[in-house]
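Heads up: the structure comes next, in structure tokens.
Right, subunit A next:
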Amino acid sequence: MIKIQHLHFSYDKTPILKDISLSLPKGGFLGIIGPNGSGKTTLLKIIAGLLKNYRGEMTLEGKSLSSLSRQEIAQKIAVVPQDTSIPFSFTALEIVLMGRTPHLKLFAFETKRDVDIALKAMELTEVRHLAHRLMDDLSGGEKQRVIVARALAQQAPILLLDEPTAHLDIKHQIDIHNLVQRLNRDKGITVINVLHDLNLASLYCQEVLMLKEGSIGFHGPTKKVMTQDNIEKIFEAKIYVGQNKDTGQSYYLPRS
Partner candidate 1 sequence: MKPLTLSKWLSTIFLLTVFLIAVIIFSVWVGAEKIDFVRFFQMTSERDRDILFYSRLPRLLLGAITGGALSSAGAAYQSLLRNPLADPYTLGVSGGAALGSIFGMGLGLPFTLISLMAFMSALASMGLIYWIARLKGHLPAHTLLLTGAIFNAFCFAIILFINSVVTIEQVHQIIFFLIGSLSTESYQKIAVIGGFAGGGFFILMISSGRMNALSLGDETALHLGVDVGRFRCFIFFAASLMIGAVVSVCGLIGFVGLFIPHMVRLIWGADHRLLIPASALMGASFLTLSDTLARTLLTTSAYQTELPVGVITALLGGPFFVYLLKKQQRCLL
Partner candidate 2 sequence: MVKMQFFKKSVVGGLMLLTIVAGCNRSQPSKPLPTHVPTIVSLKPNVTEILFQLGLGDKIVGVTKYCLHPPEAQKITKVADYVQANLEKIIALKPDLVITSHENSTKREIVTLEKLGIRVLTLPFYSLQDIFDSTEVIGEATGAGQRATSLVSEMKRDIQEIQDKIKGLPPPKALIVLDHRPLVVAGGGSLFDELMVLLGVENIAHQSKIRYPHFSTELMIGRAPEVILDMAMAVNVNNVKNKEGFLEWYQSFSSIPAVKNNNIHFLDVSLFHPSARIIEGIREMAKIFYPKVFFSS
């Protein structure tokens, strides 16, 4: 689905990403982790088509990313950014409906079908009841769930997330990640998720890419790659890896 070959990216002569190559099939679920400044968000932006002056090749479903128009990219890729501020008084439903923009003509109105898709997306992220409330009046967590709903309303086969649950309480963190996982398993949506939280990465991602200073540190299936050694090398911090006796799932804690 997504293929990246020998990607190099610099910003003002400072190299940010060095020789990144990876290939993600349809239905894959990739987590990107790494220390601050390792280039995670930059990589995500490049995949989303936001940054253009990179060296190397990037293809989406076989087509080169640079050959696609903005609208075409948006029909294939939906992004949930870290946080957004909205200066105008839009309602939650209006914001989610904007997710339909890639599918609308220049001056068109949303059809009933569009509205249904938006409402369904809001149900999935449990914000349906807030549809006609102004975004200004919602809590940080509610706002974030509306943004996730907007990305879902885009109905794109690829979903990119940049720390989508950073401001949410634990219940909603679990809910959103479970939702994304369901979409990945049942609907075959390809997911790339940038995460700080090692536990979430380990719990939900099938494969993990560990970046350090712009280069690939380690890449592969989660269980194989997220070892204590590797993590300590990448993050230069001491950690403790435990195992959940019931599920066999690893968990990661700081070690003083």
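Please note the rule applied: a contact is a pair of C-beta atoms (placed from the backbone, for glycine too) under 8 Å apart; a residue touches a chain by one contact, two chains touch by 3 or more; residues count from 1.
Picked so that all candidates are chains of the complex that A comes from, given by their letters.
Just so you know, these numbers come straight off a predicted model, no measurement behind them.
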item	value
Touching chain, any copy counted, for subunit A within the complex - options 1 or 2	1
Residues of subunit A touching candidate 1 in the complex	48-50, 69-75, 77-79, 81, 84-91, 93-95, 97-99, 101-102, 104-110, 115, 132, 136, 154
